[in-house]
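Down below is the structure, laid out as structure tokens.
Excluded from the complex is one protein chain; the other protein chains are retained at their positions.
Right after this comes chain A.
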Amino acid sequence: MSEKISVEAHEAYQRIHASEDFAQLKKSYFGFVVPLTIAFMAWYLLYVLLSNYAGGFMGHVLFGNINVALVFGLLQFVTTFGIAIWYALFAARRMDPIADRLRDEYEQEIER
């Protein structure tokens, strides 16, 4: 799977990798994803902890056959989807423009 690559292209890659924009791209990614991942992991862990150690609270019947645990469980699905939409919007708005700019720079360099 090793492919041939021109010297110019190789140098362009090296430059892009070292560039401010590429660093910015990865920085904005980590700045968003790391806190988000920690937050949603904490939210899932909370559910497990409550299930194990706060049975009374989780078993509290809200109405009919619906108790706190069930509502919590369904909320986990809702938040999972919410986080996914949030991330997709973030990626489209904040990461893709930088990536597009890098692409344009690269193409110009190769054409020159």
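The rule is simple: a contact is a pair of C-beta atoms (placed from the backbone, for glycine too) under 8 Å apart; a residue touches a chain by one contact, two chains touch by 3 or more; residues count from 1.
As a working rule, contacts and distances are computed from a predicted model.
**Q** From the names "Sarcosine oxidase subunit beta", "Acyl-CoA dehydrogenase", "Cation acetate symporter" or "Ornithine carbamoyltransferase", which one matches the UniProt record for the unseen chain?
**A** Of the names offered in "Sarcosine oxidase subunit beta", "Acyl-CoA dehydrogenase", "Cation acetate symporter" or "Ornithine carbamoyltransferase", the one UniProt assigns to the missing chain is "Cation acetate symporter".
**Q** Quickly run down the residues of chain A that touch the omitted chain.
**A** 1-5, 9-10, 13-14, 16-18, 22, 25-26, 33, 36-37, 40, 44-45, 48-53, 55-56, 58-59, 61, 65, 67, 69-70, 73-74, 76-78, 80-81, 83-85, 87-88, 91-92, 96, 99-100, 102-103, 106-107, 110
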